[in-house]
Each structure stands twice: as C-alpha cells, then as structure tokens.
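One chain of protein is taken out of this complex; the other chains stay put.
Just so it is clear, A and B label the chains in written order, and each chain counts residues from 1 on its own.
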Amino acid sequence: MAILTADTVAAKTPPRRRLLEDERWLALVLLLPTAILLGLFIAYPFFRGIILAVTNARVGVPGQFVGLENFQRLAGDPIFHRVVWNTVWYTAVTTVFKLGLGLWLALLLNRSFKGKAYVRAFILLPFIIPTVLSTFAWKWMFDPTFSVLNWLMYHLSIIDRRINWLGDGDLAMISIIIVNIWRGVPFFAISLLAGLQTISPDLNEAAAIDGAKPLQRFWYITWPLLLPVTMVVVLFSVIQTFADFQIVYVMTGGGPANATHLFATYAYQLGVGTGLLSQGAAVSLAMFPILFLIVVVQLLYIRRVEIR
Amino acid sequence: MAQVVLKQINKFYDSVHAVKDVNLTIHDKEFMVFVGPSGCGKTTTLRMVAGLEATSSGNILIGEQIVNDLPPMDRDIAMVFQNYALYPHMSVFDNMAFGLKMRKFDKAEIRQRVKQAADILGIEQLLDRKPRQLSGGQRQRVALGRAIVRNPQVFLFDEPLSNLDAKLRVQMRVELKKLHDRLGTTAIYVTHDQVEAMTLGDRVVVMRDGWVQQVGEPLELYNSPANKFVAGFIGSPAMNFCNVTVQDEAGELWLQNSGMRLRVPDGSAARLRSHVGREVTLGMRPEDLRVANSADPAGCCFDAVVEVVEQLGSEILLDVSVGNATMVAAVDPSLRTKVDEKLRLAVNPDRLHFFDVETEAAI
Partner (left out) sequence: MIEGAVWRRWVYFRLPLLLFILVLLFPFYWMLITSFRPDGELYRPWNAVNYNPFWTWKPTLAHVRYLLQETMFLKWLWNTMFIAIVSTVISLICGVFAGYALARLNFRFAGFLGTGIFITYLVPQTLLFIPLSEIIRNYRLGDTPWSLILTYPTFLIPFCTWLMMGYFKAIPKELEECARIDGASRWQAMLYIVVPVAVPGILSAGIFAFTLSWNEFIYALVFLSSPEQKTVPVGVVSELIRGDVFFWGPLMAGALLGSIPVALVYSFFVEHYVSGLTGSVKG
C-alpha cells in the first residue's frame, strides 16, 4: 500500500527552487525591478509634484503650505488661459489632420507597388529622427528672413511680401501645427496601415460586386473595422500632443507674446526659467485632470467599439 | 516503471467541478487510455498527474510516493503533447537532450541515450534539423524520442495523434503499440477517438462530465457497457437505441414498440422481469443486424424501410426506418438494395443490450 514518504519528497527540491516554482513568488520576483523603478520615478514624483503645487517653493527656498493658492493664481492668470486654449486648439487641429492625412497615406500604401518596402521605411523618418533636430530644420525653413517657403511662394507668385511665420501669433501657431502634423502623420499612417492589413480584401471585393462605390466601401466596411486601431492611435497621439514640449520650445519658446505657449512650455518657463518651482508644478499638474478625462472617455469608447 | 494511483481526485475551477471523485489504479507497465468527449475531464486528470494542474482534493501516487506537492520536474514523468511542443529554436538533437541536460547528465551519456532513442524511432538522420524542417509525422517521432530518452516511470500522452492526417494516424497507432510492447513503461493516454482507445489500451477509462463511467478492458466495454453513454460511445457506427415496452405473454417476455416485436432470450429474461409493463431502452449494434433469411425465427426479426445506402466496399451501411425510429445496420456488401425498399432485418438475440430509461444504467 502507499507509504507516505513525505520526507523523501521534500528533500528532493531545495527550498529556494521550490519558492520560485510558486507562480505568485515568481511573479513577485519578476515584477520587482519594474515596480521599484516605476514607483521611484513615476509614482513618487507624482505625489511630490502634488505636494509642491500646494506650497510656495522656489529654487533654493523650501516653501510652506499654501493650499490651493497656486491654482487660484492660475485660474486668474490670463497667460494660463491662453495656454489652455492654445493646447486644446493645438491638440484638436493636429489630431484631425494627422488622422485624415495619415489615413489617406495608409490607404495609398495599402497596395502593392515596386519599392513599397523602401517607401514605407523612408516615410517613418520624421517620426524616428529626434524631434528637436528635425524641428530645427523646420525652424530654419520658417525663419522670417531666410525662409525657403517664402522663397518658393514668392517665385510661384503667391505672395509679394514676406510671411512672418514665427513673429506673428496666429502664424506661429500654424507653424507649430504644421511641424506637429509633419511629425505625426507617419505614425498614424503606419499604424493604420497595419490595421488595414488585417481587413480581408474579400470584404471589399464582395462589396464592390454588390455595387458599392469606393467611398461607400470605405465608409461602410473599412472604417468601422479600422475603428479599434484608430481609437488607440488617436489616444496615444492626443496624450503626446497635449503634453508636447520639444516642438514649441525649439520653434517659438512659447511666443510671440504667449501665442504658442502650451502647458509644458509654460511649466518650464515658470519652474525652470524663473525658478518658481511650485507654480510650475501646478501648471504641470493642471494637465492631469484634462488628460485623465480624455483617456477615460477614449478607453470607454474603445471598450464599446470592441464589444460591438 | 511504476504504478499510478489516483485516490478520490477532484478538481474545481472556481465553481466548475471539472473532475469528480476519480479513483483509479494504473498497474505497472499498463497502457491505460482515458477516453471521452470534449470537456469530460480526461485532459484535466492527465495534467494533474503531470503536475501542470494542482488537485483540489485527493492524492496522486506515482510508484510509492505521494506527488501532489511535487513540481513536474521532480515527478520523473514524460509527456507527449498534441501539438508536439518541440522547441523551435533547437535542433532535434537538442530537443531530445534538453531534459537530460536539465538533470545534469554528462555529455557522453546524453549522446548515447539520444542515439538509442533515435534508432528506435528511425530518426537518426534528422538529428541536426530544426523542427520547422520536419513533417508532422517526423515531429511526432521527435516528441516521442524526447520522452523516451528520459526513461521515466510513466509516459503521459495528450491526444498525440489528433493533429496527424488519417493515414498517418493509423500508422503511428501501430508504431505506438509496438513501442509500448518494446519499452514496457507505464503509460496514460488521453484521446477522444474511441478507435485509438480500443486498439491501444490494455484497459480503458470512459469519462463524461468529470465522472468515470466505466473502467475495463476494451472488449469488456464493447460487450458489456455499464451504461447507455459507454454503449453509444464505444463502437463505430454507434449503437442503435430505441425505447420498447416489456410485455409478459404466457411466461415469455416480449419487447414491443411501433416498429417491431422481439422475443427476449431466456438468458436475459431474468433481468427484465422487474421491468414488465414498463419501458426500457433497447440497444443493438449495427454490426449485429443483418438481412433476415428464412431460417430466422419471427421473434428476432423486424421490418425496415431503406432510407440511405452507404456502400463502403467492406460492408454496406443502411440507414433504415423502423416504425417511427431510424437505425443503422452494417450488412454484407453484396446486398443489392435501393432507397424505399422494404427489408426484413434480423438481430442476434444474444447481442441485445438493455438500459434503464431514467438512469441509463445497463440492466
């Protein structure tokens, strides 16, 4: 009959090995480095940021608790109002164009043609190259005195006076929007292309036989099937654009006259430029509720689309 | 080489009771087959023996050891998976050597064992190839080889032939049997194919919904099924079932329904006495039905109308309607018949099976 040989059983596996055999302990060990890094450098600063924002700290001067004073000041700060408007406008316009142009490019790339692999590799370059560096190229292109765009339009007889791209408030906003779209279209295009490639060509062919014209086919078949990928791409893009810093910092620094200041650049100017740490932190944190709202809304939408 | 004992094994997945009170002893060197439809708990039981799932209650013993708390690597078992599970980034040799390497065997010993296993399976020339360069049958052999080199106490097979095409499956079945005869290792084999169960098993366990329905040698399951499920599961084409009323006529028992009237042979009469006046389920295997001739007494025959004729060459499968029921009969291939023809069929009275209408247990 069965002899209970518990001792022999236990002696076979050394204690540490047995511990790691347990899924839960192994998971703990595997997740520990990540948890430490993210805890130390995301969670901790986040809470420090909240604490900073409710003090009046400056560089070199630890502050005292002042409650919501910083936020109240922001609420009445005309520059901050401009910042909020700028950021929302910037994000909305660029996202719409990036989606439209990216989709168009993805549809163009969704055929087979010679050199497709090269084209696909090359058009990602704006997204790969460090933003600051490519933005400088644009800044040079937009420079009021030496702009090549001005040269081109002058010689095409579109204009006869120079366009002060970066010196005029509205034009400066248009400039940074253009650069952001330029940089983002490849990301949208490649992601949407991947989404398109998961849609079986049979569906479009069946619809064509059924009599649907290209635009109808797109609207009734391609677009709904593409929606999940689209929503995820838009979500990422919106977050990145909302928190954008590099393009504005290089192109305009926030000017002229705060016409292109975004949350990030204003926070930088306040916190690092003038040393008003707590006010800078408050501006940064002000991003969070709006971002959170956008994320939640989009995630819910994605969840609903996927269930459907 | 060892016996495997399952004592009161239960498995719960949250609230789902997947395996219910399984008690089984698999003898040393025995080839035990677990068979049943999808979801019956056979694979779960196998995985508990392997250590890939924990038991909710009960004990598993391999050899004389209780292995419940041992991780798979310490149980001295080997498993062959349905999808072969060959390591794609390693050569065939490394695939087979992996287990030995993990147990710190020395290189010479590894090489010798792998060569030996490769010889047995006829795959010596494949040792340097990668899995993606092999055909399905070759991959299956490598999977077997990987299990053999370890020389374990128990082999576990999880539907290993399901992914092979029909012809290859038959071939591999024969090879598996020869392999087992040669190596003599205790084996537990899971399949949903009753043909594999019948041909490979020394004994067969039929499972359904987590319960063990019957354990026994293949022929025993075929001739004396314990309930309607086992009767219908084993044997192809499946057994015909119809409900009949037991009638007593001057001491003799007769079975009556809308399409037939059969006499109960004396050997079975005793068992059916208590069911007089009530319905029982009658089971007849297609291969026990044949076209009646003049010598057959009336109590073993009934009329049928042909609905479909399937000529297989070795036999003809007739779909017939008997009263308002349909049946399948496997008859001699030389029969000339066509649809809508009326036939008279006879059944061997000793090959009648009876089941209780509610409990489905054999009477």
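Basically, contacts are C-beta pairs under 8 Å (C-beta built on N, C-alpha and C of every residue); 3 or more make two chains touch, one makes a residue touch a chain.
Given the structure is predicted, the values throughout are model-derived calculations rather than measurements.
Within the whole complex, the absent chain has one touching residue among B:Ile77, B:Ile123, B:Ala329 or B:Val347, and that is B:Ile77. When the omitted chain is restored, the residue from A:Ile158, A:Val272 or A:Val297 that touches it is A:Val272. Remark: the omitted chain is touched by one listed residue; of A:Ser175, A:Ser191 or A:Thr252 this is A:Ser191. Not every partner is drawn; the one left out touches subunit A at residues 17, 20-21, 23-24, 26-27, 30-31, 33-35, 37-38, 40-46, 48-49, 51-52, 101, 104-105, 108-109, 111, 117, 119-126, 128-134, 136-138, 140-141, 145-148, 150-151, 154, 162, 182, 185-187, 190-191, 194-195, 198, 204, 208, 229, 232-233, 236, 239-240, 242-246, 249-250, 263-264, 267-268, 271-272, 277, 280-281, 284-285, 287-288, 291, 295.
Residue positions on subunit B in contact with the hidden chain: 50-52, 71-73, 75, 77-79, 81-83, 85, 87-89, 98-100, 102-103, 146, 150, 156, in rising order.
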